[in-house]
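Complex shown without one protein chain; remaining protein chains in place.
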Amino acid sequence: MIVWLIGILVLGAAAAWLAERLHRDAPRWIALAALAAHFGVLVSIWTGASGGPWIANLQVPWIAELGISFHLALDGLTVLLLLLTEALGVVAVLASWREIESRVGLFHFNLLLTLAGVAGVFLALDLFLFFFSWEAMLVPMYFIIAVWGHERRIYASIKFFIFTQGSGLLMLLAILGLALAHRRATGTLTFDYFALLDTPLDPTTGFWLMLGFFIAFVVKLPAFPFHTWLPDAHTEAPTAGSVILAGVLLKTGAYGLLRFVVPLFPVAAHEIAPAAMWLGAIGVLYGAVLAFAQSDMKRLVAYSSVSHMGFVLLGVFAWNALALEGVVVQIVAHGLSTGALFIVVGFIQERLHTRDMRRMGGLASDVPRLAGLALTFAIASLGLPGLGNFVGEFLVLLGGFGVNRAATIVAACGLVTAVVYALTLVQRALHGGPREPRMIRDTSIRETAALGALVAALVWLGFYPQPLLDAAADGIGNLQNPASRIAAAAGPQSPPRASPARRGP
Amino acid sequence: MPPILWLIPGLPLFGFVALYLSAGRMPHRAAAAIGVGSIGLATLLAFAFAHWFLGASLPGDVYLETAWRWITIGGFDPAVAFRLDPLSLVMMLVVTFVGFLIHLYSAEFMAKDEGYGRFFAYMNLFVAAMLTLVLADNLLVLYAGWEGVGLASYLLIGFWYRDPANGAAARKAFILTRIGDTAFIIGLFLLFHELGTLDIATLMARAHETWATGSAVANAAAALLLAGALGKSAQLPLQTWLPDAMAGPTPVSALLHAATMVTAGVYLIARTHELFELAPAVEFTVAVIGAATLLLAACSALNQHDIKRILAYSTMSQIGYMFLALGVGAWTAAIFHFMTHAFFKALLFLAAGAVMMRLNDEHDIFRMGGLWRRMPVAFVSFLIGASSLAALPLVTAGFYSKDMILWGVWSSGPAGPGLWATGFVGAFITALYSFRAVFVMFFGDARRTPSGRYGWCIVAPLAVLSALALTGGFVNIPSALGNVNSFSDLLAPVLPARQEVTTASTTQAIVMAATSLLVLLGVYLAYLTYIQRAQVLRRIATSSPARALAGFWFGGWGFDTLYEHIFVRPFLALARLNRNDIVDACYGGLVVASRTLNRALSRTVTGRVRAYAAWVAVGSLAALAIALFLQ
Partner (left out) sequence: MASVSPSQALLLAMILFALGLAGVLARRNLVFLLMSIEIMLNAAGLAFVVAGSRWHQPDGQILFILVLTLAASEVAVGLALILRIHQRNASLDADAAAKLKG
């Protein structure tokens, strides 16, 4: 059952590619259908769960000689991330309905393949399989940027590829190093997550291996100072690409930090935590200041992502229940609000053929509905209570405050700078008088519905985040105390294993 | 009562949602019905609750209602809960009632505006957020309301968004208050980590148990909350946004930037006064800031031309009085002055708006003149408002509340008389600038001919607020004049009097009489200057030091210029400097390095076979040499 969470997307991708010959719009509908089916499978697994921290688990041998298995598992955190992936996948398909006109089939092939890779990243509990998925989601994304992107797409796509590929290499080395260290200690070669959790490591080795994972994930996140691929990639990608990049791909970095860095290397992660929290805090301010300075609307939104992801890094390394719940909410809320802002930029670009805010102005009178929605997302982005981002940021800061006061206070100043860039966007793009009379249409029903659903989700997150928090709580339990849950994950037939208490940072 | 307290903020919120979803497509009538109706219903409900609350003697004088649990994570479980006690009751009644009157007024005032529905949507959003702030049972919900009013303020100041100046004023307001808000939220983190809850009542009790008076952590927490209050209430040093905030429509200035929102800081300090008691140094700072702001703002109000800016500075000054009262522990006096101030300042703004709407949106008082005959309704309302603002003795509400503050300050201990003196001087300046406005606007030569008439939507709120601006003070009359204590008795369970005020002392009567005389003197001086046009005064006013001082005051004591130079410009310069991301330039360095290497290596590809052969030979020799050498 669980394998279909990847399989559907791969099959859907192939079908979308082939179906282009039947009808121009067929790939779009196939993509939507695949995502809907994916949602159905996810819900049926979720509701059919017997309770226990791991909802589903599948482990079959893959390359047995090397101890590599096809190991997928689902917990509360994964479910939330997959739901986010599905939601943004649907939104991305809807957003590219008018924008992507050439090679529609290939586009949706790449889109679904990216999502399949993302699903693999979220589900894999074998480090080799994880790395495989990690690389697999990269290539189709590269093509999405390089083929359907804007003016400087080649530069941006190569930059994106080199950054993530280079950092992926470090992760590969760290994975191999960890597996070998495990073999040296126990005599068996394995890439299984649960087995590797208990690897005894001397502090120096542990630190360097941790650093390999850490760099791979913070590049993806991205955290200051590894963020510079992001503005180019986000800006040059087509709308759907930006939505998937910001909404989902960045989250794989956060997920990696949560699932792998801290549980696998608790001691080393504890060592690097202060530095990481400071990187997060600096990223919050740095991204915000840069966002303010941009005149390209898409670049502004892209830099605001850097700022928001700073909160995620801060929260991950604060590593307590409050901060981790905050991280999960922030991940979801940022995915929704920033994804929505990219769509808004896409809509504006479709209408005005520019992303330059100096040439916008006065959209509030020309297209009141679009402007109202844009205003709402800008406000969500600056962290207003009542919308999801506030809950995330507040919990992260509240959790971080007990761990590292100075860094948290610096990051809290990001609340002020967020206002500066968000209101700059509102002022330059929406307010003011129009420079010349424009005849542009307001959002259509399809567009309004897509954005309206995102508003509703953000409001729900802001007013009643408890269901999300509850769903994440189990997953966070798995993260904070991974070893003790192995027995439950392995199912009833396997013998119970000792559960030594692990020290988290 | 059924548990429907949540409907009081809820109804305006529903109004907002309905208007937001209609996206401005709603006909004016329907928008007004929803906008005004939701507040009207909330007001009725608020009065019903007040009636029930005052009748039912609840244990601890508190009614609590939990709407839902917002976030539950381990020990952190703030609920969206509402708390009705005498303090929130007073705030709630003033917010709903004054809010309703101003909404009603707006229904006519904004009638010709194309953004009618949008206006009521934002106004409803504001009222909902303000009521959440006032009724919140824990600091996180209070913070949510606090940010909500900040957003509504931003949206309403920049309501006429076509003019970039309005947008700039709106952003300035949001950013400056957000600076305070950030300190506030850091204060919440500190409180939660030290005391383990954000529930206000529990928090205050635990603070008393855990912290010694004057301990560092208590001081830090109180200072952080104070910073939040300073931003929202436009007190030094975060005051500069308020005069610019007058860019919004006049009803907005009346409701947000005079009657309710800007007093949120006063409410916050009164609400957490137990914490401030534990931090005497911070509490004294509150008093000093209040005293400084009240003088500074009053002086700036003296020579403004724009009627709305006069009123804005007077608002800052009056809130300064409230802070002064809070700082000396006269919390009831502060809340009393909040209430009367809400009445007379809303009245002043609405009356000023009524004048401006018939003079084609004229703001400059020196282009008005002689209006008292032509628009008697506006004149009488403005006169009543100004009298109450100036605290004309006995007949106005402002007199009683200001007197209560001044007496509280006088009797507050060793620093009392010093602080009192600032309030005393401030009272004189207040009388001077408020009657300057009255005389210049309504007397003298008529310069403009008004057009149009008022409908009942404008007249009724003016009449009701006029009545309240006159009589609202009679709920608490000092002992020398009759000793009515209904207001302080009502608030006593929440805000107990700090020290037993000595009964009916003659000092109190003397202090009161001195203030009253000074106020009358101020009015007379305004009369001499602006009606009689006394030569002596003119000469003083036009002398060069006076003009320099006036210019300095006119610009709000140079704070804007100062902040421009020390904050705004460096930030802008930094942003511009780093626009292309210095970090990216570092990666660019990598690119340049590999390009250079590439160029250097490709130079060796000459295409000459003999050169290649030579390199092959040299390489082979080198390899052989290395092999031999390593043996």
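Descriptive notes on the structure:
As written, the chains take the letters A and B, and residue 1 is the first residue of each chain.
Rule of thumb we're sticking to: contacts are C-beta pairs under 8 Å (C-beta built on N, C-alpha and C of every residue); 3 or more make two chains touch, one makes a residue touch a chain.
In this text the structure is predicted, and so the values were computed from the model without any measurement.
Hidden chain, full complex: it touches shown chains B.
The residue from B:A212, B:V536 or B:V609 that touches the chain not shown here is B:V609.
If you put the missing chain back, the residues of chain B touching it would be 602-610, 613-614, 617.
The working rule: only the chains that are shown with their structure count from here on.
Distance between chain centres (mean CA atoms), chain A to chain B: 39 Å.
Note for the complex: chain A touches chain B at residues 224-225, 227-228, 231, 289-290, 292-294, 321-322, 325, 362, 364-365, 368-369, 372, 379, 384-386, 390-391, 394-395, 397-398, 401-402, 408-409, 412-413, 415-416, 419-420, 423-424, 427, 430-433, 463-466, 469, 473. Residues of chain B touching chain A in their complex: 20, 23-24, 68-74, 76, 140, 143-144, 147-148, 151, 154, 158, 161-164, 167-168, 170-171, 174-175, 178-179, 181-182, 185-186, 188-190, 192-193, 571, 574-576, 578-579, 581, 583-584, 586-587.
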